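All protein chains but one are shown in place.
Entry: chain A
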Amino acid sequence: MSPVLFNLLLQSIWETVVMTLASGVISFVAGLPLALILVATDRGGIAENFLVNRALGWVINGFRSVPFIILLVALIPLTRLLVGTSLGTAAAIVPLAIAAAPYYARVAEVSLREVDPGLIEAARAMGGNRWTIVREVLVPEALPGIVAGFTVTLVTLVGASAMAGAIGAGGLGDLAIRYGYQRFETGVMIAVVAVLIVLVSGIQWLGDRLVARLDHRA
């Protein structure tokens, strides 16, 4: 591999990492509250509200139904509004985060639902309010699942960021398509795949380690 290509590879890795982490953080910050609202407003939840629950459920399902490649294009006006351009790494973060947030909301929702209702009852019996239940019971008890779900989301984002390369986002996917595929640079393709394997494995390993440390359930 030539030094030029090698530098391109390094730059692509950096772009992929930035896209994945930035959109990951945004989807976590947006997705976890969405998941909490879904669980709290559900029937028998701590803030039962049929209307909010249904409306939010539909919006999340709506976003999750749109294929990512379509979402990428459809969100171009919004991206321009927010970032000023629809091209480049920063621009790709917008559709990536908007696609990942509802996904992560559903993943986190599953973990929150698995919290033993007895624990919520215990907190209520102690005189705790809803905020107490969220802070002291729901989130800490679901934390291993919340982190494991975030790991899954990050790995999914690595894949999705490659697709964002199609609208000029840069990153490893872009490199693989333009050099590895279109220019028949097999070496680049192999390097990209190898880097992706390392990246995904690294994320999964870190996530698993963190979950193991956080999980005190029997």
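We adopt the following convention: a residue touches a chain if its C-beta (ideal position, glycine included) is under 8 Å from a C-beta of that chain, and two chains touch if they have at least 3 such contacts; residues count from 1.
The criterion applied here is as follows: contacts and distances are computed from a predicted model.
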Omitted chain per UniProt, picking from "Cell division ATP-binding protein FtsE", "Acyl carrier protein", "Quinol oxidase subunit 4" or "Phenylalanine--tRNA ligase alpha subunit", is "Cell division ATP-binding protein FtsE"
From A:52, A:110, A:143 or A:189, the answer for touching the chain not displayed is A:143
Listed in rising order, the chain A residues that touch the chain left out are 116, 118-119, 121-129, 132, 136-137, 140-141, 143, 214, 216-218
